[in-house]
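A protein chain is absent from this complex, but the other protein chains hold their places.
Chain IDs A, B and C follow the sequence of writing; residue 1 opens each chain.
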Amino acid sequence: MSYSAAVAGASGYAGGEVLRLLASHPDVHVKTVTAHSQAGQRLDQVQPHLHSLASMPLHPTTPEVLSGHDVVVLALPHGASAPVAQALATSDPDVLVLDIGADHRLESARAWTDFYGTEHAGVWPYGLPELPGRRVGLSDARRVAVPGCYPTASLLALVPGYSAGLLEPEDVVIVAASGVSGAGRAAKAHLLGAETMGAMSPYGVGGSHRHIPEIEQGLGWAAGRHVQVSFTPTLAPMPRGILATATARLTPGTDATSVRAAWEAAYGEEPFVHLLPEGRWPSTGAVIGSNHVQVQVAVDERAGRVVACCAIDNLTKGTAGAAVQSMNIALGLEETTGLEQEGLAP
Amino acid sequence: MSYSAAVAGASGYAGGEVLRLLASHPDVHVKTVTAHSQAGQRLDQVQPHLHSLASMPLHPTTPEVLSGHDVVVLALPHGASAPVAQALATSDPDVLVLDIGADHRLESARAWTDFYGTEHAGVWPYGLPELPGRRVGLSDARRVAVPGCYPTASLLALVPGYSAGLLEPEDVVIVAASGVSGAGRAAKAHLLGAETMGAMSPYGVGGSHRHIPEIEQGLGWAAGRHVQVSFTPTLAPMPRGILATATARLTPGTDATSVRAAWEAAYGEEPFVHLLPEGRWPSTGAVIGSNHVQVQVAVDERAGRVVACCAIDNLTKGTAGAAVQSMNIALGLEETTGLEQEGLAP
Amino acid sequence: MSYSAAVAGASGYAGGEVLRLLASHPDVHVKTVTAHSQAGQRLDQVQPHLHSLASMPLHPTTPEVLSGHDVVVLALPHGASAPVAQALATSDPDVLVLDIGADHRLESARAWTDFYGTEHAGVWPYGLPELPGRRVGLSDARRVAVPGCYPTASLLALVPGYSAGLLEPEDVVIVAASGVSGAGRAAKAHLLGAETMGAMSPYGVGGSHRHIPEIEQGLGWAAGRHVQVSFTPTLAPMPRGILATATARLTPGTDATSVRAAWEAAYGEEPFVHLLPEGRWPSTGAVIGSNHVQVQVAVDERAGRVVACCAIDNLTKGTAGAAVQSMNIALGLEETTGLEQEGLAP
Partner (left out) sequence: MSYSAAVAGASGYAGGEVLRLLASHPDVHVKTVTAHSQAGQRLDQVQPHLHSLASMPLHPTTPEVLSGHDVVVLALPHGASAPVAQALATSDPDVLVLDIGADHRLESARAWTDFYGTEHAGVWPYGLPELPGRRVGLSDARRVAVPGCYPTASLLALVPGYSAGLLEPEDVVIVAASGVSGAGRAAKAHLLGAETMGAMSPYGVGGSHRHIPEIEQGLGWAAGRHVQVSFTPTLAPMPRGILATATARLTPGTDATSVRAAWEAAYGEEPFVHLLPEGRWPSTGAVIGSNHVQVQVAVDERAGRVVACCAIDNLTKGTAGAAVQSMNIALGLEETTGLEQEGLAP
């Protein structure tokens, strides 16, 4: 059988990536695409790379248009998902809704309000099945909160150490570099090619980035207590990819052997997360365009810290791939269906 | 049924791209990979993005190792294919051999000798099925000469005009920009990232590039007479992609309507070659990682010339995708099998 | 003595480059900077790299603000220069005005109207002193039309051949690749970093680009008759630089020796234009940030054509450097003053 899907927000980078993946998914067919200001155009006017879907018309993003599908993927600005989901709850009680926005990721209403400044819309099952206990929560789910891109890379780097009790919950530092697609597709002068090629710069420094509570939530789930993170995102001169460099203090008595064992245990059976052989380090260049994740970990004996690095494609595993992976689980399909593409290199 | 494949030259960019495509091909499985100096290593040591094939051992490139497969893809330096093909002709009479190198592309022994300086190895069916009459030549073929990357982009730009008799055979000018993967994976100082990022430069100027006779051959097939080309390749600061800008004088009486009609007729039924709607121009950014081709054509009334542009991924449609497409035809599979991936954008 | 300068349009890329060069010019000091929508801001808010001028206030672009300087550089949209120049003609009769826009480049009112669609504002001395006879026209000039970036690269590539009578005036083809700064600093979605990194695409194909009449004008000056050009610009994934590849048919009897001699004669004494030793080809990477120009020429015997390539920095020699060079000549300074910077490589 083939499930029908609607993708809302099809003109942005996240929506485009969902469509790229679904276009070759064997069990799902894209029936409807919507956009806001581009409604009325053909899809190839805004996504010229999607040749197989080129002639699809872009509809306005309304509950009526989104009704009548098996799966609805919401790639909308934060705040826009909750009303759509509520309308669908009435009209389409069995629909699977995957929210690529942030609205339903945080358990803590207070953290939501502190960082987003609006009312908390509630929490949905978290679409990062590689975290302990999360995969089962996605089975038969009808609502999925797709994780943020930085949290995905940060959590996959460090969670094994917290699950195994090897890391201290203070003085955790994560510095992550993201490709410019992470900043979205809105026309802004500081994101022009001439500005971003050849330049690196930080932003949201000093603890203000909205992905921080999501990172702390995920580490906290693993640690069983609050984990305090210093997180700095930087913009790197590449279209896609995130490289997260994460470091935390080792608990007393923890050595390199137990660190290696913890990361191996966490990812040994995972289809997408690859703990690299010792001595090799992740590169975004090896995962671009794929749902694959490269992780490596080392112990810095002098500093008494673990350093873990994680490379993902921010639009695939960091966004649309996670949506498809979660969708597969929720629909009872093989988890890797439609995600078999290798990374595109060079 | 699943065909077994061997890929020779698996450590280079062309070989890696063949493996990337075959890794998700439903009817072919990669059984053997070979390399020269890296024999003995694991594949992920040289192709870290190919996660599903990571643990395959690299064998030396010998006829013995390559024997016993349904398909053999040769991604070797020019001159190396002929002896391997001869050995396989004896040991594996039914094997399908796809030569990604240049050895068997040219009909003219003299053109071969003029541009390559060695003895002509003979000519095999030419793996560009979009050229008139070539698709049928690939059915049941056991040998395929995979086209060069620049010829693919150049021919797909201009052939419709020659097939329809709209273009003069003199003063044809093609200037093409290629991503740096086109220069291969050998360590050379002038190809370092610091040298190539942010810089454009021509090379092989003045009619010396070895792809010239192949371009003239293909245009000549369509024109029914010799076509004389001025071809200048340039190196562009991107990993992949070729943009060919090709221009030729119109024959007397040819107007924009007949030009449009000729290109539409040529590509209307093609699954991979997309003549864009009028007013939109090709971008390598829309075809990277895919076998798709974007073509556009315009008439410059003032200059009395047609200008046709073609964008391909040099490693996919320009190399490995053409090999897989030709393989599909030769094996009697659906031509698009395993090539359904959309371009990767942004 | 130190000349005072005002730069109008200081928030764009061209204006910023003028300021970068004037900031280290020993005989000129920047007294006033103006901008349109950013008036009221500090210069470092829009040009954060200009540390020595960081605290200068941006004034609105009015004749009153621009009055009272020895030199006024206009980096404004086309159509905006003429009224400013007229106002200054009354208020500041001796001021040197350099127009970086297109308004005063074309002799032909008809060509202006055909390509720009507005009324012709007149013609000023053309600021490309390397063209035959142009340097003397800049001495004591009070008005200078700074050449366009594509014309600069195109003319420096081909003019020696036309001056020497070696090239035919038909079937001239120029394909040029420009860095994205050439598209300006306005926020447009298709110029975002995520769109432009890693992608090449043509634009203005088919003879519509506004630089065409300027290229034909300059070649015509050298040839003494009309030269018909097919010109295609392409956007390359780099911040700066233009590589022009230009080719024209040789007149009967012209050989490689006479070609080499013509180009050597044209540029042997030029301080900024470097005809490279035979066998080496220009790279934008060798001229970025400088007023230097690299040129090379070859004869394609098979095609009966000359191929000439020229690399410039579109913002320096292609815009602001040409303005400073022309200013030096007009003010009676050493032509190279303030332009001694070498290219920035790697």
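Keep in mind that, in the parts below, a residue touches a chain if its C-beta (ideal position, glycine included) is under 8 Å from a C-beta of that chain, and two chains touch if they have at least 3 such contacts.
In this text the structure is predicted, and so the values were computed from the model without any measurement.
The absent chain, not drawn in this view, touches the displayed chains A, B, C throughout the complex. Which of C:Val287, C:Val307 or C:Leu333 touches the hidden chain is settled by the complete complex: it is C:Val287.
From the options C:His59, C:Arg143, C:Arg240 or C:Arg305, the residue with contact to the unseen chain in the full assembly is C:Arg240.
Those residues of chain C that touch the chain absent from the view are 13, 16, 20, 23-24, 44, 47-52, 54, 181, 185, 197-198, 239-240, 274, 277, 280, 283, 285-290, 292, 294, 340-346. Seen across the whole complex, the unshown chain contacts chain A at 171, 173, 175, 177, 179, 192, 194-203, 205-207, 212, 228-230, 232, 234, 236-241, 243, 245, 247, 249, 281-286, 288, 296, 298-305, 307, 309, 311, 346.
Touching residues on chain B toward the chain that is not drawn are 13, 179-181, 183, 185-189, 191-198, 237-240.
We adopt the following convention: only the chains that are shown with their structure count from here on.
When C-beta pairs in contact are tallied for every pair of chains, the largest tally goes to B-C. The distance from the centre of chain B to the centre of chain C, with each centre set as the mean of the Cα atoms, comes to 37 Å. In whole angstrom, the spacing between the mean C-alpha positions of chain A and chain C is 45. In chain C, the positions touching at least two other chains are 179, 192, 194-198, 237-240.
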